[in-house]
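Of the protein chains in this complex, all but one are displayed in their positions.
By written order: A and B. Residues from 1 in each chain.
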Amino acid sequence: MLVFGDNMRGKTSLLNALRWVFYGKALGRHSREIALFDLVNSEATLEGDWSMEVVVTFEDDGHRYELRRTAAKRSLVSTPSRSEDLLVERSMRKDDIALGDHLIDAEINRFAPEQTSRFFLFDGELLDEYEQLLIDGSDQSKLIKEAIEQVLGVPNLIRGRDDAQTILKAAQKQQTADLQKIGGFESQAEKQRHYQAQIESIEKDIKGQGERLRKVNTDREELDDDLAKVEAFYQAKQKLDDAASTRDKSANRQDDLHQVRLGYVRDAWKEVLRPLLTLKREHIQDEYSKFTSQMLDRDKVETKIAQLQQAVRSETCHACGQPLHEKERIAASKELGKLQADLLGFKVDMTLFSQHSTDLQSLNKLLKPTDSRQIMLIDNEVNRLSVELTTLDNQIEELNELIKGQDTAEISRKRFMRDGLIKQAAHIAGEINSSQVKLIGHQRDLAVISKILEGLPTARAAKSSRLVNLAAALERVYGRSIDQLRDDLKTTVEMLASRAFRKLTTQSQYSGLRINGNYGLTILDERGQEVPIRSAGAEQIVALSLIDGLAHAGRSAGPVVMDTPFGRLDKKHRANILAYLPTTTTQLILFVHEGEVDKATDLVHLKSRVDSVYEIKEVNLRHSRIERVNQ
Amino acid sequence: MTDENDMALVALLKAAAEVEPNLSTDLLRSTFTIQRRHQFDRDEMRALSMQELKTLLEAKIDREDPK
Partner (left out) sequence: MSDATIATVSERTQVRLSNKSHATLTQMKEDGYLAEMTDGYRLGIALALSMGITPGELPAENRNFIAVSTLDPTGELATAIRMLVNLEGQGVYGYAERLADWGIKEMQERFKGGFLDVASLMSNTAEKVS
C-alpha cells in the first residue's frame, strides 16, 4: 500500500494515529511522547469539537479484528486545557465479538507488542537515530539496543534471571528464619540475616539513586532540547562577543598608530626635501672632489719645484746626490721655469672650498635617516584596519539583529545548568557503581554461607534451603544464557543483515556487514576491510538491512508501516528497496512524497505488488483528506 | 516463534548444559514458557511471572520431598 503526501500534509500524523490506536501513544522528535492534549486537531477545537477517533481493521491468524480508540472532553469540563481534561476509551472486536478491556493488551501483544513497535511502525527519523548505535554509551544507543534485544528475546532471559533472584532472596530469608529454629546454626543464620539486611538496604539505595539519575537525565534532556532550539543564538552571541573584542583591539591599534604617525609627521618635511637635498649633496660632493684633486696636483708641483730649486742651487741631483753637469743644470733650470709658470695657473678658491666642506657637513646632518619614512607603512596599516573595522561593524550589526529579543543570559544560564546536570549524573552513576560493588560483595558473602549450609544434612533437608538451591541454580543458568544469547544473536543478525545489505546496496564490491556490541553495523569492502566513512544514504541502507535481519532472526514477518524511509537515497537504492522489502513482510505500507517515489516511473515496477495507492490532499493548513487514487 | 527456532530458549538450554548440567530440562522449558507468556506485560504486572515461577519451583520441591 502506498500513501503519497507532500511534506507537512500529515504522513507522520497518520503513522502516529496507528501508534495511538494500538498503544495510546503518539511520538514526536527523538521518540518523545506527544501530550494527548496536543493531538486533537486545532481547527476542530476552535469549533468546540474535542473528539478524536482512530479505527483500524486487520486480520491475523484467520481472525478479523477491529480496534477503536477515542478521546473526548470529560463531561464536567467546559473547555479542556490539559490532557487530563480528556477521556480516552478503547474497544476491540474479534470476529465481531467484543473483547473485554483486560484482554485487549494480551491480544495486541500476540502480533504487535509495543516494545518492538519501532521496527514495524517505522519512522524515517529512526534511520537518523540508528547512527547513534555506532556511538557507544549514548542514551539513544541504549534505547535502540534494548529495542533490538527485545525483538530477539533477550529480555525474557533477563527477566527470568531477575525473577529467580527475587525468589532466591525471599527463600534465603525464609532459610535464615528456619535455621534459627534448628539448633547449632544460630551464628550462620545471624550472618545470613545480616547480609540479607545489608543487601536489601543497598538495593533500596540503588533504586533511589536510579530514580535520581533518571530525573537528572530527564531534566538534562529537556534542557538539551531547549538549548538545541536556541543553539544558533548562543553561537551568534559567542561570535558577537568575539567580534566586539576584536573590534576593540583593532580600534585601539588604529588609535595607537595614529599617535605614532603624528610624531612622525614632525620630521616629515625632511623626507619631502630628501631627494632634492640628496641631489644637492651629490653636486657639492663633485665640486669638493675636484677641489681636492686640484690641491693634490698643486702640492705635487710645489714639491717638484722645491726639489729642482735645490738641485740648481747645489748643482747636485736630488735623487742620487751626484754632481750635475752643465747640460743637466740647464735642463733642470728650464723645467723649473716651466713648473713655476704652471704653478701660477693653479687658482684654488679656498673660501669656496671651505664653504663646500661646511655645506657637506650640514647636508649630511639634514639627510640622517628619520622615522618619518615609516608613515606610508603606518597609513597602509591604518587603512587595512579601517576595512577590518567596517567588516566587523557589519558583522556585529547582523549578529545583533539575529539575537534581538533573545535572552542570551538565560541561554548561558541554561547551558551552565545543563553542564551541572551532566556532572551530577556522572556523580550519581559513580554512586550507583560503588553501591553495586558493595552489593556484589555482600551477595558473595551470602553465597558462601549458603554453600556452607548446603553441605549440612539438617540444613539441606529444610524446604527453604532446597528452594534456595534451586533458585540459585536457575539464576546462574539464566545469567549465563544472557551472554550466550547475545553472542549467538550477533552472529545470526550479522549474517542476516549482510544478506539483506547485499540485496539493497548498489555497490557490488561491498562484501557484507560486521556487527559491534551495540548492534551497530560497519560495511566491509571486497577485502573484508571496514569502510570508514559512510554517506547518509549508506547509513539508511545499513539501517534497513539491520531491520530486515532482525525481522528474520527474531519474529515472524508481519505488516510494516514505513514513513518516508527514502530521504537520502538515490534512485537506484530506492528501486532496490522497493523491490526487496515487500518480500520480507506480509504487508508493506509506505508513506512517501513524490520526491521519493515517482508515480510515473517507480510504480510501474511495483504495479503487480501494489494493492492500493492513496494520496493525502490538503484542505487547508490544519486539515488534510486521504483519497484513494486509481492506478 | 516455535521452540525449535527460539534463539533465547536454545541459549538457555546451552547455558544450563554448561553451568548446571543436573538441572531438569523440562523445568527449564517450563520456566521459559512462563517468561514468554509474560514478556509484554506492563511494569505493574511484572510480579505475575515471578509468582508463577515460585509456584512452579515449590511444586517441584514438594514432589521431591524426601519425607
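Throughout what follows, a contact is a pair of C-beta atoms (placed from the backbone, for glycine too) under 8 Å apart; a residue touches a chain by one contact, two chains touch by 3 or more.
Source: prediction; values computed, not measured.
Q: Counting contacts across the entire complex, name the shown chains the missing chain touches.
A: Hidden chain contacts in the full assembly come out as A.
Q: For the full complex, which residue in A:252, A:289, A:310 or A:362 touches the chain that was left out?
A: Within the whole complex, the residue contacting the unshown chain is A:362.
Q: For the chain that's not shown, point to the residue among A:28, A:184 or A:263 touching it.
A: A:263
Q: Which one, A:1, A:170 or A:375, makes contact with the chain that was left out?
A: Of the listed residues, the one touching the omitted chain is A:375.
Q: Since one chain isn't shown, list which residues of subunit A touch it in the complete complex.
A: Residues 258, 262-263, 265-266, 268-280, 351, 359, 362-363, 365-366, 372-373, 375-376, 379 of subunit A touch the chain that is not shown.
In this section, only the chains that are shown with their structure count from here on.
Q: Taking the mean of the C-alpha atoms as each chain's centre, how many Å separate subunit A from subunit B?
A: Roughly 45 Å separates the two chain centres.
Q: Which of the residues in subunit A end up touching subunit B in this complex?
A: Interface residues on the subunit A side: 105, 109, 113-115, 152-157, 159-160, 163-164, 166-167, 170, 461, 463, 466-467, 470-471, 473-474, 476-478, 480-482, 484-485, 488-489, 492, 553-556.
Q: Which stretch or stretches of subunit B touch subunit A in the complex?
A: Within the complex, subunit B touches subunit A at residues 1, 6-12, 14-16, 18-20, 23, 28, 31-32, 35-36, 38-40, 42, 46, 49-50, 53-54, 57-58, 60-61, 64-66.
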